[in-house]
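Some chains have been omitted; the remaining ones sit where they do in the full complex.
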Amino acid sequence: MSKVTTFQDIKAAASCRYDGVALGEVMLRLDPYDVPTASARQMRVFQGGGETNVACGMAYTFGLRSAVLTALVDDHIGKNIRNQLRGAGVDTSKIIWFNTKSDGSRFSTDGKGTLMNGINFTYNGKGVIPSDTLYYRAHTAIRELRAGDIDWDTLFGQEGVRVFSTGGIFTLISPTSSELALEGVQKANEYGTFVAADLNYRSKVEPNKNRAREINQKIAPYLGFLVGNDSDLHDALGYETRADPDAPYQEWISAYQETVRKVAKDYPNLSLIGTQWRGATNADMISWGAVVYDTAADKIYPAPLRVDIPIADRTGGGDSFASGVLSALLKG
Amino acid sequence: MSKVTTFQDIKAAASCRYDGVALGEVMLRLDPYDVPTASARQMRVFQGGGETNVACGMAYTFGLRSAVLTALVDDHIGKNIRNQLRGAGVDTSKIIWFNTKSDGSRFSTDGKGTLMNGINFTYNGKGVIPSDTLYYRAHTAIRELRAGDIDWDTLFGQEGVRVFSTGGIFTLISPTSSELALEGVQKANEYGTFVAADLNYRSKVEPNKNRAREINQKIAPYLGFLVGNDSDLHDALGYETRADPDAPYQEWISAYQETVRKVAKDYPNLSLIGTQWRGATNADMISWGAVVYDTAADKIYPAPLRVDIPIADRTGGGDSFASGVLSALLKG
């Protein structure tokens, strides 16, 4: 097993075509404005995905060169998602397209949705009405990807990638996705690419926590940067955090530090562990913090805590954290 | 086999709870306004389905008592579709709901879209850009329905239905749907309910024309009213029409009459055969006609031909024909 790259050893920009490459799922997001989904007569069209949001943040917010590794069906919705990703500055040339000719080839489907592009309907909530997301993702093209589908040697070896990231939605989304993720993190380290993963545990993706832990325990030894809050670390990796889920920030941070120390001990390959912290006052207002733990220095860096700030939409907050930390590392 | 009810023998309104009941598929329809789907950032929300549109037309346009027999997943999209159907005045109490608890029961699914509500993205086109529909319907709840799922005896026997209609999308949409449709048309006749079906052949639903013909040939003997244009009669029932697909209206109508005479001879149970006729000048303008053939009288009744009329949306024109003819019969 090759040595795991640390954040201190991220490759120089000049030697790589991409600052960041993210492997994962991306869906069309339909947002019913300020009306709950069941009553909506108009919806706004966005895109999003736990892993691909990291690439979007890198490219759009931080101006870095990022690409997504994902699969889409080559229909109008696939093109819509691609157009949005391109608009954000993300390189979409690595997307694996399933044609709609139903021609029997490996990357082929039909025009009926047998394989389809993932869709979610996300209502942002209001006051006491919580935000709510409905997923139509059980038959997406991305679930079909498996080890061997991506030419890692060209990507990591010839083109060059500074950071490779993936996450817990993709990892658990299908029987074959975990193998592809594992292949990816191994190959990345082989070529000296720094690897990040966000545990991002969702029971709606994989209700079986044991399977989640088993898979993530295979992947964790290849990571340089692990993103996960206390409940992710529990559900997807098996660590208990001493503090109550609703504990106030100060209490939480000290308990979290205790946990990540244990994680760092078990996975000495990790050079960074971190998470955002979010306390939702109601659907329109949150308190927001973040913390990064430098394992070698045994030092925790908290972001200033912002209390009761109005938000438009809470979805993707964790992805923006990962994107921000990685971009800071990449920009030095 | 019970005698097939003719249009002259439709039951009296007072003896029935429903004027019309339609068995079939209904989808959420997302319409990207005047921008092609791949570029859209906003969409409008409608609902529609080949068979259920007939029930909507009866209730909304003609004020009749109609219901739909369909299946939906009980999520926000299922509720949105239901709300729209209810708003149109359609009775939704017969809908078979699949819960999202994944509880292992027959009518249960999850929140991931393993079974989902059908969605289509329909752009109306403009000038030389044709209208375009993308279907995500391969994993819909309606496909799971099978013979035995509907209590026909209560519906046709106790509650009473004047007209039962179904169509060629539902009939061919899954291995089990044809059996349920066949069961329905048989049971309807058993209780003296008039039966209509629109062949509505779509290669995107069933590319195999032989299967389509085989199934429709089993259903046809139970129909009182068959809806289908020349290409439907060919693709879904096996009849050739002498005229060219692009033949002008007058040439077409005489060829069509010839064909339907043959059909009427083969299926003496049919008391009515008809279709709309549509010639698209471009995406914004069509010529529009319709014709009904009274088999007993051997007489064809054409609607006045309207030439070059602007349209907002061509989808569902055939359904409105069936709905209009049936409503005229029901209103006497």
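Which chain is which? They are A and B, in the order written, and residues in each are numbered from 1.
Convention: a contact is a pair of C-beta atoms (placed from the backbone, for glycine too) under 8 Å apart; a residue touches a chain by one contact, two chains touch by 3 or more.
Worth saying up front: this structure is predicted, and the values here are computed from it rather than measured.
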| message | With 2 identical chains placed here, how many copies of the sequence make up the full complex in this file? | response | 6
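As a convention for this text, only the chains that are shown with their structure count from here on.
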| field | C-alpha-based rotation, subunit A on subunit B, 0 to 180 degrees, nearest 5 | value | 180
| query | Between subunit A and subunit B, what is the gap in Å from one C-alpha centre to the other? | reply | 43
| said: For the complex, give me every residue of subunit A touching subunit B. | reply: 30, 36-45, 75-77, 79-80, 83, 110-114, 116, 119, 121, 123, 132, 134-139, 204-205
